[in-house]
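Missing here is one protein chain; the remaining ones are kept as they sit in the complex.
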Amino acid sequence: MTAGTFARPGTGRGRRGGGRPGGGRPGGGRGRAARTVRKVADSEQFNGWAFVTPGAVIIILFWAAPIVWSAVMSFQRSNLLSPSTPYVGLSNYRQMIHDPIVSQAIQNTLIYTALFVPGTMVVGLFLAVAMNRNIRFISVYRTVAYATMAISTIGEAIIFTWLFDPSYGIANYVLSRAGLPQQQFLNSPSQALYVIVAMTIWGWTGFAVVVYLSALQGIPQPLLEAAAIDGAGPWRRFRAVTLPLLSPASLFLAVWLTINALQLFDEVYLSTQGGPLNATTVVVYYLYDQAFQQFNFGYASAIAYFLFLVIIVITVIQFRVGRRFTYYRS
Amino acid sequence: MPPGRRVRRMPFSPWHLVLIPATVVLGFPFLWLVVTSLETPAEALRFPPVLIPHALRLANYRDALDSAPFVRFFINSAIVAVTTVACNLVLCTLAGYAFARFRFLGRTALFAMIMATLMVPFQVTMIPQFIITKWLGVHVLAGVGINHLGALILPNAATAFGVFFLRQFFRTLPIEYEECARVDGASRLTVLVRIVLPLAGPSLATLAALTFLDSWNSFLWPLIAVTSTDQMTLPLGLATFQGAHSTEWTLLMAGNVMSLVPMLVVFFIAQRYFVRSVAATGLAGT
Partner (left out) sequence: MAMTRCPLRRARVLAGLLSVLAAATVLAACGTDAQGGGSGSSASGPIQVWEGYTGADAKAFAHLVSEYQQQHPGQKVSTLYVNNDDTLQKVLTAVRGGSPPDIAYLYGSWAPNVAQIPQVVDLTQVVQRAGVDWGDFWTGERAVATVNGKVIGIPALVDNLAVVYNKTLFAKAGLPVPSANWTWQQFIADAQKLTDPSIKQYGTAYVTPGSEDTVWHWEALLWEAGGQLLSADGKQAAFDSAAGLASLDSLRTMAVTDKSMYLDPTDSAYANLFNSGKIGMLVTGPWDLANFPNVKYGVQVMPAYPGTSGGHQTISGPDNWVVFNNGSDRVSAAEQFLLWLTAPAQVESFSQATGELPTRQSVADKAGFIQQMNGSLPGVGTFVTNLGNVTQARPQITQYPKVSQILGTMVVSVLLGKSQPQAALATAAQQVNQALAGN
């Protein structure tokens, strides 16, 4: 049984987890079956690598090699202008520890991620369940959800900065009708980040809906019918049957959304540019600023590496925790 | 009819009460997009934005098409997107299936490496990527390098996202069928093609739609890699309406609307695969 990605292989755990490659047991069967089993064992290595190599070559060549290159850069002082890039050891990393903006950026990024990921998953799941039925106009509803991913980030940024404009936006208009005080939103260092959260949840809902919708298709109707026959109500059926069967999709979404949230950039770049007063400065925005506006490319690479380590740690934790809660049907 | 099965096409399902407001919230920016594409330039320069234009100015679309070789950009984007999707479907299926089902030396490390490529921001990797792509174009691939559509396709011909996504999906399939087929003597490839792929419709459709979207909207890498106008893709073309100091909103939004149409078409097609009922494939009784 395949354990989680980063765990040791072979920790059998019964029904949990993915497929069990057939055979491999010595002495299993006789004659033709034995030859088949040996052939399987022999060719598994070959097959594995044959299947994986074309894709892996492209990904490693174009994405992993650059990562190694920029790791090297993080130990140099480079401004991308002159070709001289002297080695400075760990001084970029040391500078990072003493840089107050880095700690603020980390804080902003973590708060953002903690709000964005669950928010998007819940909204996406709710809408996917709502759209997983064959009522009239369902294609329209689904297409609109998908299309939110298609809208360009610049359009998204413009709409939301308008919606939340302190003077002219609809958000404050609604608040004033409800008798609540007007808010400063993007002009307020304490509120700006939450506007970005709202903007990006809107932008990613479509993705969550699409992922959950396709996963919902894999839930066998007979299972739900059996549960209904046993007397389970709709909410109970959802909790006991649907949710567990959706857990692989949920894990996938959690991991993917987290990886993206921790690397938030476009929306910040196109709306607040890290302001006001660094309230929306997230790690990738800060490193972009350092690389291409302050000409500290070595420092930016060091920040990128630090972020890389953080993402790896969080992803591993997610996979491990996920292993306990995800249910793969086999 | 077994209890619990919803009547098909019930006209006044209460779910509409949820879906309509949700669709309004999700779709509101499209209204703005379309409205702006039909305004006069002067109307587009107002704040708060005008939501009901005086007249519908379809000439914006013609002006947008006239101001730059948009047909060329469209063709370029289409070539890049379609090829990227096709390559991804093939390569990520193979790799994802291998990671999901096979045990081979170095599998964990390789998967970890592939996942790790998702975790470094592009701003940092784009320069070495540029150098690698250029080197390949000059020394290996006979011109398929910088400023060639191949440079836009090749780095994304297989994505870690695709591999990850399909691996997760393949793991949700019950292994019994595949094991049965293996015992019967089928090769791994045959098992993949004849047993697994038929069940993978929704996931493949999802991956195709998402990859298409990603490729169609990709901006930063084409910005860096393209150095002549005839190799530009749609997002770069749309950017010509966006100056540093002033933006031609009406033309930009007209261009955006035109750019959206293929993506909506792709999704509409892919969407049909979502609804294929898996119950019909006889997986009951698991």
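Here the chain labels run A and B in written order, and each chain numbers its own residues starting at 1.
Please note the rule applied: a residue touches a chain if its C-beta (ideal position, glycine included) is under 8 Å from a C-beta of that chain, and two chains touch if they have at least 3 such contacts.
Keep in mind that what you see is a predicted model, and the values were worked out from it rather than measured.
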State which residues belonging to chain B touch the missing partner chain.
-> 41-42, 45-48, 67-68, 79, 82-83, 86-87, 89-90, 126-127, 130-131, 134, 142-144, 146-150, 153, 176-177, 180, 193-195, 197-199, 223-224, 226-231, 236, 239-248, 281-282, 285
Absent-chain interface as seen on chain A, which is shown | 79-83, 157-158, 161-162, 165, 167-168, 186-189, 192, 271-278, 289, 292-295
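Just so it is clear, only the chains that are shown with their structure count from here on.
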Centre to centre, by mean C-alpha position, how many angstrom separate chain A and chain B?
-> 16
Footprint of chain B on chain A - complex, ascending | 2, 5-6, 9, 17-24, 33, 36, 40, 43-45, 47-49, 51-52, 54-56, 58-67, 69-70, 73, 80, 127, 130-131, 133-137, 139-152, 154-156, 159, 162, 165, 168-169, 202, 205-207, 210-211, 213-215, 217-222, 224-225, 228-229, 245, 248-249, 251-252, 255-256, 259, 263, 265, 284, 287-288, 291-292, 300-301, 304-305, 307-308, 311-312, 315, 328-330
Considering the complex alone, what residue numbers of chain B touch chain A?
-> 2-6, 8-11, 13, 15-16, 18-19, 22-23, 25-30, 32-33, 47-49, 91-92, 94-95, 97-105, 107-108, 110-121, 123-129, 132-133, 154-155, 157-165, 168-176, 178-179, 182-183, 185, 188, 202-203, 205-206, 209-210, 213, 216-217, 235, 238, 242, 253, 256, 260, 263-264, 267-268, 271, 274-279, 283-286
